[in-house]
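Note that this complex is displayed minus one protein chain, with the remaining chains in position.
For subunit A:
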Amino acid sequence: MNRVGAVIMQQILRQRMQPRQLQLCLDQVSPVELPHLSTFTQLRCTSTSTASNKQVTPPPRHDWNRAVSEAERIVGYPTSFLSLRWLLSDEIANVALHLRKLVGSTHPLMKTAKHLLYNGKNTMQAWGLIVLLVSKAAGHAPSIPDVEQDKSAGVLHSQRALAEVTEMIRISHLVHNSVVNLQSGTEAGQDATTYDDMSFGNKIGLLTGDYLLGHSSAELANLRNQEVVELISSAVRDFSESEFIGERDEQNNPLPFKPGTFQRPSLSVGVDFNEHDVMTPMPIGQVMGNPEQEWECRNILNAGSLLGKSCQASLKLAGQSEQMQRHAYRFGKHLALAWQACLDAESFQCPTLPLDATFSLVSAPVLFHLEHDPSLYKLLEPGKKSVDLIDYNQIHKAIVAGPALAKTKELQRKHTAAALSVLQHFPATDARQALENIILAMQDL
């Protein structure tokens, strides 16, 4: 969801700069950040992509930046401070020292770190902010003692800690995902000159991710609520599982299934986790071959699970009813999916792909287009070795000409509507209003 950060950044720039300046800056903070590509590819395109022509963007009816700063005011403070505590530890200072040795190398960890630190204020806050807003929107049971409450912000101290844990887990996943596959036989494992850098970068990345996971589990334990520990641990499980689904290239970037691999009737209802047993994994096998539901499952594991389960856990901490907790889960899930659809669509908004830009091969437009025209799969096959070998421009052209973008937009609207409708179960408060504003602003991006 760090892509949202770039989007927020864009909004800030849009507000504060003249159009000409804006265009220049937008080139640097490219919106073309795709969830399924390696962080490396993501950031490479961030830094090198040239202008995508955006001359016909209508003025937004709902302003994203205002929606976010309004929301921050409501939860009491800039949520970018959420993550400061772990940044100030000895271990992370140590990491920073070691990272200096990697400067100049091509290890994806460098890009991830740069990304997290440079855009820090904007990328880190989004999920924590949502968790806090949902917490405030739902309120808490009268049985919660006063000392547990952060009166000024209207959330519990435990909920604030949970929001931090959510961010730490998400970052830990991003960092662990920057590990480079150095198996012998892979391209990365061959090059002796960069091998040492890569190997050292993997070490630092692994330890940093483990540090964040370790600390989040300690923070979780201190919440003294085992149902919450169970739920959030299962979100960590979902993150790991998401990296195993379907075919992968050498660096574990995902590829779609060959059309016709699965001959299943479309299910009328989507699949989701078993409400009564968090240990049960997502039954993703049931939906393979149905582009929309396959996309949904992949992205629930990848994003919706943590946001949804954190919202749910936050309401558990507040002593809210099971039913309200389920609403919170569904809200978080649909919001994450709507966000993802919005980002997936972004690469296909303009008629030509910016130079060097790429997109995820399991993003919604690609999956929809494969359903519409299975012959596109031919173009994807070189990607089995490495997704870098694919002719992105050609695929982009085909998809833009087809119905996939419209279907993706439809998908986004569907999840936006679902998130808004589930929000109606929450009492009308300024926090709920803030959530609605964020959703509406996102829809207009």
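Everything below uses one rule, namely that a contact is a pair of C-beta atoms (placed from the backbone, for glycine too) under 8 Å apart; a residue touches a chain by one contact, two chains touch by 3 or more; residues count from 1.
One rule holds for everything that comes next: contacts and distances are computed from a predicted model.
With the options "Actin-related protein 2/3 complex subunit", "V-type proton ATPase subunit", "All trans-polyprenyl-diphosphate synthase PDSS1" or "B30.2/SPRY domain-containing protein" in hand, the undepicted chain maps to the protein name "All trans-polyprenyl-diphosphate synthase PDSS1" (source: UniProt). Only one of the listed residues, A:Ala113, A:Leu220 or A:Met442, touches the absent chain: A:Leu220.
Only one of A:Asn177, A:Gln320, A:Gln340 or A:Gln443 touches the chain withheld from this view, namely A:Asn177.
Interface note: of A:Leu102, A:Val236, A:Ala338 or A:Ala404, the residue touching the hidden chain in the full complex is A:Val236. Within the complete assembly, residues 90-91, 94, 98, 172-173, 176-177, 179-184, 199, 202-203, 206-207, 209-211, 213-215, 217-218, 220-222, 224-227, 229-230, 233-234, 236-237, 239-241, 243-245, 248, 250-252, 278-285 of subunit A touch the chain that is not shown.
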